[in-house]
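One chain of protein is taken out of this complex; the other chains stay put.
As written, the chains take the letters A and B, and residue 1 is the first residue of each chain.
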Amino acid sequence: MTIQLERSSRTDDPLTLIGRRTPGYSLEAPFYTSREIFDLDVTAIFSEHWLFVAAGAEVSEPGDFVTVDVGPYSVVVVRDDDEEIRAFHNVCRHRGSRILDEDRGSVGNLVCPYHHWTYNVDGRLLHADNQPATFDRSRFGLKPVHVREVAGCVFICLADEPPADFEDVAARIGTYLAPYELARTKVAHQVDIVEAGNWKLVMENNRECYHCDGHPELISAYFPLHGYTAEDVPPRLHRVWERYEKASADLQASCLRQGLPVEGMRELDNRPTGFMVTHAPLDGAGKSYTAGGESVCRKRLGSIADDRFGDLHLHLQPNSWFHMLSDHAVMFSVLPLAPDKSFLRTTWLVHADAVEGVDYDVPTLTAVWSATNAQDSAFVTRTQRGVEDPGYQPGPYSQVEGDVDAFVNWYVARVDAHLSR
Amino acid sequence: MTIQLERSSRTDDPLTLIGRRTPGYSLEAPFYTSREIFDLDVTAIFSEHWLFVAAGAEVSEPGDFVTVDVGPYSVVVVRDDDEEIRAFHNVCRHRGSRILDEDRGSVGNLVCPYHHWTYNVDGRLLHADNQPATFDRSRFGLKPVHVREVAGCVFICLADEPPADFEDVAARIGTYLAPYELARTKVAHQVDIVEAGNWKLVMENNRECYHCDGHPELISAYFPLHGYTAEDVPPRLHRVWERYEKASADLQASCLRQGLPVEGMRELDNRPTGFMVTHAPLDGAGKSYTAGGESVCRKRLGSIADDRFGDLHLHLQPNSWFHMLSDHAVMFSVLPLAPDKSFLRTTWLVHADAVEGVDYDVPTLTAVWSATNAQDSAFVTRTQRGVEDPGYQPGPYSQVEGDVDAFVNWYVARVDAHLSR
Partner (left out) sequence: MTIQLERSSRTDDPLTLIGRRTPGYSLEAPFYTSREIFDLDVTAIFSEHWLFVAAGAEVSEPGDFVTVDVGPYSVVVVRDDDEEIRAFHNVCRHRGSRILDEDRGSVGNLVCPYHHWTYNVDGRLLHADNQPATFDRSRFGLKPVHVREVAGCVFICLADEPPADFEDVAARIGTYLAPYELARTKVAHQVDIVEAGNWKLVMENNRECYHCDGHPELISAYFPLHGYTAEDVPPRLHRVWERYEKASADLQASCLRQGLPVEGMRELDNRPTGFMVTHAPLDGAGKSYTAGGESVCRKRLGSIADDRFGDLHLHLQPNSWFHMLSDHAVMFSVLPLAPDKSFLRTTWLVHADAVEGVDYDVPTLTAVWSATNAQDSAFVTRTQRGVEDPGYQPGPYSQVEGDVDAFVNWYVARVDAHLSR
């Protein structure tokens, strides 16, 4: 056995690393540790794919904006005067000053604080002092970024030519999301965490429940049948299985009654915009994320007809996942900060008319995922520390880590496609 | 439009970047962000040009010293026993220990605290224990750094052969500075700020008043005519213009009476030691930096005959600027710390005999530039953040940013000269 020290100035080529990957095994260390591959990820993944970055409800009025940092980029997402979503690089066209410092707010025009160059919310340069007669304002509008709002979720793409398959994915996930009417929600709570790990470790951790013993609050909402099929359920879980079968049938019936899809979709690693939708019942009262399965908000979302409507679970490559329940939605967006540092934003949405303290309270609403996020942070931290150790070598995924494998397959294929151009 | 991600491991050659610069536009991002170009700046600019680093009044007595950090260098500036200024690398010739830790102080000899190697303030090694008979002390004196005191301002140059044109510049600016007799001043206050931006952004910010709306305290001392000429002054400012014309005439008359130059000089980008001197009246009482233009110190500097003596403004490439008023002087020195971090020292000087609490008080003396420095820090910070964004591209200077353009032209020419050797 040869122990090879991982050098900070390593020269292994990403294509070489990709070429020698063992299928079904975790990635080699440089994918989680090297600055070169981090830069490649920003370019090949985060600059060339559609990224979920905000709920439409965060920018509901004309002039409302959020700023989003994607690696070294800062992007302004703003609702224009026609109530369309716009996105721009948050950089003045004069000498490059950052225009907006705040995470969110509302503006009339976008005015650079340095020399007062003034832009309309549609990006046009309206005014700049002390210019010669030859100055052509139309050449100095804010640089646009592609942006799409899908069923109340805002996606941006930094590429010149975004992946074309997003239209298809948007239509298909839109069918599932539509009844929740996210455009008629509001942000009840939002939390940002800086994870001490590479963004792919954050995603891989999300893509499996092999570690869910570490999430007592979360798993109490689900049937304790993880990893079993009808054939191998042990006798002690037969009654649970019966309960699960009944709840599944109820959920399917409810979907049919409402004219909504019953089956999920899973196209995680065979397309640029990999995605997965599943719809599963919850245990206990079966309504929401609490120990007993009771609701956490009195107002149901959108046109959902049943409190007992399970968990509509959406995964999107590269950087997001969503849980839609009858009474609230939780959305997660991961963005890269450094090889060993990632940003995770968690957003809880409730019906726009729900009143805090009357229809819901934040601690109850957020209890399960606050606990789960903290537990996952610890897992990500210790994995980052481990893969930085020259003693690390890739290990095999278990039978219940298929979605991790799919995420890694997607990632490897996308980097390969980028480098092979 | 192609959005090109700026990689931390970018390979663009500085000469290539220089070659494709658009005249009249700001520099490309790597000049403000890359470690490679930062290192180049330390070598080509800060190690090969004269740098203003201290007032002579800071080291007025034999044995007085200040230590100055220029990039990775630490330099001791010390007054020797013959009252001459000396400068040395602050590194022991034995095993390299830093000799002096303090920013300033007074010593008899320079003694390394590690093994007590002892040097005279002229740099000679006086003593080292436990040496063999063959040890030749004369080979192990402190390594000298070029140093010049010009009209009470201390300049160092780390090069083996400093730019020869400094003698000419020293003589010419000396004519303007002489009547202020800076050697007979004292430091009333000194403040060090770490700016969150590249040193060139700090300098560029200083070289224009296009952003001076952001400096309400500073501009209240000047006539509000920035950007106008006699031809295009708007009617609402005609009375201000008349006031300005009168003050200008008074200032010129005062200069003539005192036998001092009336005209300024501007050789910012056509020589190694680029510089500019202007002499302009102040508004209101016209005496000093206060809202009403009143003096902030009762003792006039040197042989200045008038309280109303305006602002003698000196710019020196690469790293300093000075404001000389009848009652005090303010000096600014910028030194590079990192691609995105710079050191700014501001020093207020008053007459050596002025008594704090009687002739001046520090809060009043420093109010304008303390506020201005803080405002400029914010501008530099947001510009650094913007130029680090791959969405940044160089933009055009306005008609009132000629000295920024001159600074950048000087910088580019000097780097080019260095690399073309």
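Heads up, the rule we're going with is that a residue touches a chain if its C-beta (ideal position, glycine included) is under 8 Å from a C-beta of that chain, and two chains touch if they have at least 3 such contacts.
The structure presented is a predicted model; accordingly, all values stated were derived computationally and were not measured.
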Seminar exercise, completed: From B:Leu27, B:Leu51 or B:Leu158, the answer for touching the chain not displayed is B:Leu158
Exercise. Hey, which of B:Arg21, B:His94 or B:Arg184 is the one touching the hidden chain?
Worked result: B:His94
For this session: With the missing chain put back, which residues of subunit B would touch it? List them for me.
Result: 35-36, 39, 42-43, 47, 71-75, 89-99, 101, 113-116, 128-132, 135, 140, 143, 158-160
Exercise. Residue-wise, where is subunit A in contact with the chain that is not depicted?
Worked result: 1-3, 5-9, 26, 29, 204, 210-211, 213-214, 227, 379, 382-383, 385-400
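Operating definition for what follows: only the chains that are shown with their structure count from here on.
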Seminar exercise, completed: Whole-Å distance, C-alpha centre of subunit A to that of subunit B, is 48
